[in-house]
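Just one protein chain is left out here, and the rest sit where they should.
Entry: subunit A
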């Protein structure tokens, strides 16, 4: 009895007031919350990718029995043949998971939490408690989304854009019953989580910068996270209201989005609503959302490119200006998703104009990245190859935006595979490259160990080849008029000559999917068996590398370091080493760059 009490006391003393629960589960420490976001995002990502591989197999070999389908889909694949309803559900949930759960929460949640306090020199987020609540709301919404996969009539299947009336009427589609209800609840909670997180990031960046850390000495990562949070606060509430109104239409008989509907032999009572209104509300978030996804990746890539090129980022001020320009324009371009929705053609003209404008800051960023590596001393760490990959796919994917953003051209490629190719390259693959780059780069900071670089290279090169192999040919089958979200193309002989291309695409997708196993192996084994990291493995200038390898609450043991220079003093003439950390005072006579 007494022995038990003794060990208990010793245990308590050893751990101070940290218990397993407060350290790993309900942690308020930003570094732990970042890891929680990353792991949850990774698990959701695995599910999302497996779904995409399943529907790619269906497209390549339509209606052929497959043991994988039989095993994973159960009653939705009688005899191993995928059902048309579950095909749409897979497409829908794949989109939802990848856009929101992986590339919003997984990417922004991980790196904003990890880097904002560390890079601006703060002991933690402004509110650790809100931060914890934000993560747990995200976790709950993930769980609800996964539960929705198992309901009787199937998960939501109206596309990730859930346009009513399809999403509003259970008689129009099985997935629009309980599955859609859970989808909406999950998303409402997700939005709450995202808003709490974003407010926290904004407040922290504005109020808690260390001495000397002026806004023009912030690393571009922080600029990107900061502006992303602002876009999120502006646009996510609009999606929340759209979701709430849709819930009312579905459950309480209101007519916000529905009117004059005759389905299954009866006229419904709805009158006066308009699905186009929903489209406006959805895309008012939906378009800024793609920048919520891509801006953090841009910030991460800018940081990594400078550090690994051993050069300052080129055009620091232009980079900030373009982030701000993109953020502003991103809120006034949503209509380019709706050129053929039936809205007034004049509005289409306006949105064409604003949409093509957004290509300008994007082009500036691409040129600045290219100039950053020009005459550099490029260290090809896995994070760097992913960053170069990011710029490559961002350019390839971004350029076709010129076609989709042009209302006249959009008429014929709208909702075809051309669109799939475009947005997967420009925001899907690019953002995931940014995320991988960030993970390889900050893994030592997160887990105190290094990831295996050779596995990292293999991961990159297979992924890079597969990504182009999957999405480049898609442009062409899109231009041939093949619509997206078709369970099979075999009902149209017109598309028979595309079948081989679809097989090639699926083969690349399977290879690319398999390559992610290498990454997962590397990620999880390095946590325990990776080589121990040193304090500043990449010889970077930013403040996070001045903290100890072992995480402590409050980040710095002594005082928080002060900042005396911008974050990109790489290879600055007059110094012995090729990097000068931000907390090193200017030498006598040294001038800070007028950036």
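Criterion: a residue touches a chain if its C-beta (ideal position, glycine included) is under 8 Å from a C-beta of that chain, and two chains touch if they have at least 3 such contacts; residues count from 1.
Criterion: contacts and distances are computed from a predicted model.
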Protein name (UniProt record) of the chain left out of view, among "Ferredoxin reductase", "ABC transporter permease", "Fe-S cluster assembly ATPase SufC" or "Cytochrome c oxidase subunit 2": "Cytochrome c oxidase subunit 2"
Residue touching the undisplayed chain, where the options are A:237, A:448 or A:483: A:483
Touching residue (missing chain; options A:332, A:465, A:527 or A:549): A:465
Option touching the unshown chain, where A:146, A:218 or A:258 are the choices: A:258
Residue in contact with the excluded chain [from A:72, A:199, A:359 or A:527]: A:359
Selected residue (touches chain absent from view) among A:110, A:134, A:148 or A:173: A:173
